[in-house]
Each structure stands twice: as structure tokens, then as C-alpha cells.
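Everything below concerns the one structure shown next.
Here the complex is missing one protein chain, while the rest keep their positions.
Chain lettering (A and B) follows the sequence in which the chains are written, and residue indices restart at 1 in each chain.
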Amino acid sequence: MSAPIDKLLEADGDLRRIAGELEHLPEAFPRRVNADPEQVEKGLAQLVLTLVELLRQLMERQALRRMEGGTLTDEQIERLGDTFMKLDRRMQELIEHFGLEEGDLNLNLGPLGDLL
Amino acid sequence: MKNGDRQLLQHEVTLLELVDRVLNKGVVLSGDITLSVADVDLVYVGLRVLLSSVATLEQQQAEIAAEAGR
Partner (left out) sequence: MIHVYGVVDRLADLPEVAGLDDAPLELVHVSGLDLVVSKAEPTAEISREALLRHAEVVEELMQASDAVLPAQLGRAFRDDAELEETVREQAPKLTRALQDVRGCVEFGLRAIPDEGPQDVEAASGAEYMHARLGEMHRQDSLVADLHEPLARLARATTLHRRGGELNAAYLVAAEDVAEFRRAAAQVEAAPGVTVVCTGPWPPYSFAEGAR
């Protein structure tokens, strides 16, 4: 059976970008048992960084909502922005350090869907 | 984009959508489910402990770098 092309309802624009995105599909963790120590460390880093990224997104979103709502002082906005910037930069460094890509940071929680 | 190329891309996209559903979605019927709801709670608790400040993250990075240097 080939791909059921009649499943494509509507498609507009540059499909190459969608196809590229889909190649980053997060996989259930763990799906394959891999005992290679380097891979184990990379897998662990992936898990840790995914969780950190989740927290970072949640915190940032919450801060932005509060800024929008006008309940933060200018000083608080400045300090929060500075912290988030540093955090983001650090995350990029760590991601690179472990030979990962941003698309690798995700967890499939089975019944609960994807984490990010 | 040539019609043939476009068809191929559409094919690829549809196939990828199918693969995503079959491998990542669907009901999980197994004795060894990877993460149950209880496990997810544990993960969240671990998160709070894991990241309390940027300083903590910096320290961890230093430790990881030290480990990698060995």
C-alpha cells in the first residue's frame, strides 16, 4: 500500500517546509533500548533539556501574560527579560554541546500526547 | 514547482502524517506502558527541583563539561 494521497485535503504553500518539520517527529521515550554509553548520555541530556525547555516556556509565557496585564514594574520586566535571555542562550549552548537540535527536545507521553 | 515534484511532496507529507499517527498516536495497549499518569506527576516534581535558578543550570553545565573532559 502506498501513501493514501487522497488523505490530502488541502495543501498550500511550500510543502517542503512541512515535510522537513515532520522528519523531526518526536518518538516515545524510550522506544529502543540502546546501551551505548554515549547514546545513553545523549538520551539523558535530551530528557533533561526537554524538561528544562518546558519549564522555560511555561515561565516565560506566564511572565508575558503578567506584563500584558500590567502587573509588572519596569524593573521587573527588565530583570525577567534579562534572565530569560540568558536562559535561552544557555539552552542553545547545551543543546549544541550534546549534539542535539531544537527539534529533538520533545517527549511523547503515549496517552498524553507530546510534552511540548 | 513541476506537477510531478508537487505530487511527490504531497505523497511524502501524507506518508509522514500517517507514520506520525501509527507510531505516536493510537491507543497504547501494553503491559509496559512507558509513562503512566503517576509517572508524569513525578516528572513534574523532578522539574521543580531540577531548575530553581539560572545559577543551578550554570553549575550543571560546568559539571557536565568536567565529566566530558575526563
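Basically, a contact is a pair of C-beta atoms (placed from the backbone, for glycine too) under 8 Å apart; a residue touches a chain by one contact, two chains touch by 3 or more.
A quick note: this is a predicted structure, and the numbers were derived from the prediction, not measured.
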Among the chains presented, those that the missing one touches: A, B
Touching residues on chain A - with respect to the absent chain: 1-2, 4, 7-15, 17-18, 21-22, 28, 31, 60-61, 63-64, 67-68, 74, 77-85, 88, 102, 106, 110-111, 113-114, 116
Touching residues on chain B - with respect to the absent chain: 13-14, 17-19, 21-32
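Basically, only the chains that are shown with their structure count from here on.
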Where chain A and chain B are represented by their mean Cα positions, the distance between them in whole Å: 8
In the complex, chain B residues that touch chain A: 6-7, 9-20, 23-25, 27-28, 33-35, 37, 40, 43, 46-47, 50-51, 54, 57-58, 61, 64-65, 68
Footprint of chain B on chain A - complex, ascending: 2-5, 7-8, 11, 15-16, 18-19, 22-23, 25-30, 45, 48, 51-52, 54-55, 83, 86-87, 90, 93-94, 97, 108-114
